[in-house]
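With one protein chain removed, the remaining protein chains of the complex are shown where they sit.
Should a chain be cited, it is by its letter among A and B, assigned in written order, with residues numbered from 1 in that chain.
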Amino acid sequence: MEPGRERFERTIAADERIEPRDWMPDAYRATLVRQIAQHAHSEIIGMQPEGSWITRAPSLRRKAILIAKVQDEAGHGLYLYGAAETLGVDRDELLDKLHSGRHKYSSIFNYPTPTWADVGAIGWLVDGAAITNQVPLCRCSYGPYARAMVRICKEESFHQRQGYELLLTLSRGTPEQHAMAQDAVDRWWWPSLMMFGPPDDASPRSARSMAWKIKRHSNDELRQRFVDICVDQAAALGLTLPDPDLRWNEERGHWDFGAIDWDEFHAVLRGEGPCNEERLTRRRRAHDEGAWVREAAAAYADKRAGVGAAA
Amino acid sequence: MSAPEHAPGGAPWATAALALGDDALILSHRLAEWAGNAPVLEEEVALANLALDLLGQARALLSLVGDEDALAFTRGPEAFTHVRLVELPRGDFAHTVVRQLCVATWQELLYERLATGASPLAPIAAAALPETAYHRDHAVTWTLRLGDGTAESHARTRAAAEALWPYTGELFDPVEGLDEVDLGALERRWRARVSDVLTRATVPVPGGARLPGSGRAGEHTPHLAALLDEMQSLHRAHPAASW
């Protein structure tokens, strides 16, 4: 075995971290670039569904919370693009792939947010599922990704709580508010279960990612963990989860849940979700409309550098 | 103008708190509209910080006068007393930057003065000062880059300055409760500072007279009604609800 590969294998086996300048298999690098970029894109696109409620938030306290949360998502996108860049790709290149549709982002953000309760359901369920996914990533074998995830997980704990509190307030509010909360949970429950990815037997790349310790738990394992957590939380909210097959399985020590509609998952992934086009168009527009600003700042920096060099 | 009906006992500083609170509230709203639309990702974070600082100031100021949410979500346009400059649509990034330069420079000078006073505004102004200084710094940084960047950015910055300038006069209109402030002197210092930045940015300082009317008297552009329609829509749809 070549020395680089041997060292890589030894580092992974010892549960130590791979760092940017280490030798790594091309497939390991490619897997990480794809995963980190998709994660970063999801943070950036994920600003939109909730961001659309900033201007309509019904109290100033909620408005402040929502601005701070959407801001965090931009920040998390930046941490993640930074982690991806340590693998030798350029952020502009990654953004380009997002804008041209060659890179995916989490399909959850292709669902619409027609009511205020969606802000709560996204915080509780979507961020909750994301956190369940992300906590093990803090121990991912690639150092920069793991470090970004530590920072992100620390910051995200408030995201889920604010969503839960928002839903609780609605659930205990007027009948219209309660109905709004229930409707949002009904719409977001299944898509958030899909966030854990295809079932293990249909997830071809999972095994390799686990061998490389990029992933620490299988999709189904994490999905089950999430369901188990949510059942009690839903009860405390006074809301129901839209699954008639949900029941405690004494033998397994877990909640059984109904079958997931994977056709829907794949359709949304293919770009047939209700908001795919809208999300990408908006993202592209922001980028294109910002071009003159980025150019201006670069031109100004060049002029200053010129002045400095001449002096 | 129906603003004074919210002022407890009609204390003069309450009129000022409402006016300055409305300035911060509406400007924060316009800045928050950038979420997801900023020219570069780093600026998403920066613009949200500005919006959050101003929203915090607005909440503190409005709470001096009454219930912050009742004030924000149940008044009609004619009861708002912010300057019209802050309600204008966010426009392109040059409009946002030039407006921030004008408002932050003014706020910093005003808050410096109010922070040393004896009214209930003083602690709020003192707490807001470091935020405002940073807002000015952010605006100066960007005004220089846009004004002295490319031909396009220069043209946009110049157009923004010319479009916004006629609205800046309202910043120095007398407001009940701000009697301790020498508005004439404030205006001279403001003009010197803003002119200096524009000049360094190679942007000509606009001339021309102010527009008639004043937001301080509850006179507004149609943009405010549209802004409030959106901002108040959910709150108004559920009058008995808490959030």
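Convention: contacts are C-beta pairs under 8 Å (C-beta built on N, C-alpha and C of every residue); 3 or more make two chains touch, one makes a residue touch a chain.
FYI, contacts and distances are computed from a predicted model.
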item	value
"ABC transporter ATP-binding protein", "1,2-phenylacetyl-CoA epoxidase subunit B", "3-oxoacyl-[acyl-carrier protein] reductase" or "Sarcosine oxidase subunit beta" - which is the UniProt name of the missing chain	"1,2-phenylacetyl-CoA epoxidase subunit B"
Among B:H138, B:R158 or B:H235, the residue in touch with the chain that has been omitted	B:H138
Given A:A37, A:I108 or A:A148, the one touching the chain that is not displayed	A:A148
Touching the absent chain when the full complex is considered, from A:I12, A:M47 or A:L78	A:L78
Positions on subunit B where the hidden chain makes contact	40, 42, 45-46, 49, 137-138, 141, 145, 150
Where the missing chain touches subunit A, by residue	4, 19, 21-23, 71, 75, 78-79, 82-83, 85-86, 90-92, 147-148, 151, 155, 291, 294-295, 297-301, 304-305
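What we mean here is this: only the chains that are shown with their structure count from here on.
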item	value
Gap in Å, rounded to a whole number, between the CA centres of subunit B and subunit A	35
Touching residues on subunit B, where the partner in the complex is subunit A	25, 29, 32-33, 35-45, 48-49, 51-52, 55-56, 58-59, 62, 68-69, 72-73, 92-93, 144-146, 148-150, 152-153, 156, 230-231, 233-235, 238, 240-243
In the complex, subunit A residues that touch subunit B	44, 47-48, 51, 54-64, 67-68, 70-71, 74-75, 77-78, 81, 116, 166, 169, 173-174, 176-177, 282-283, 285-286, 289-300, 303
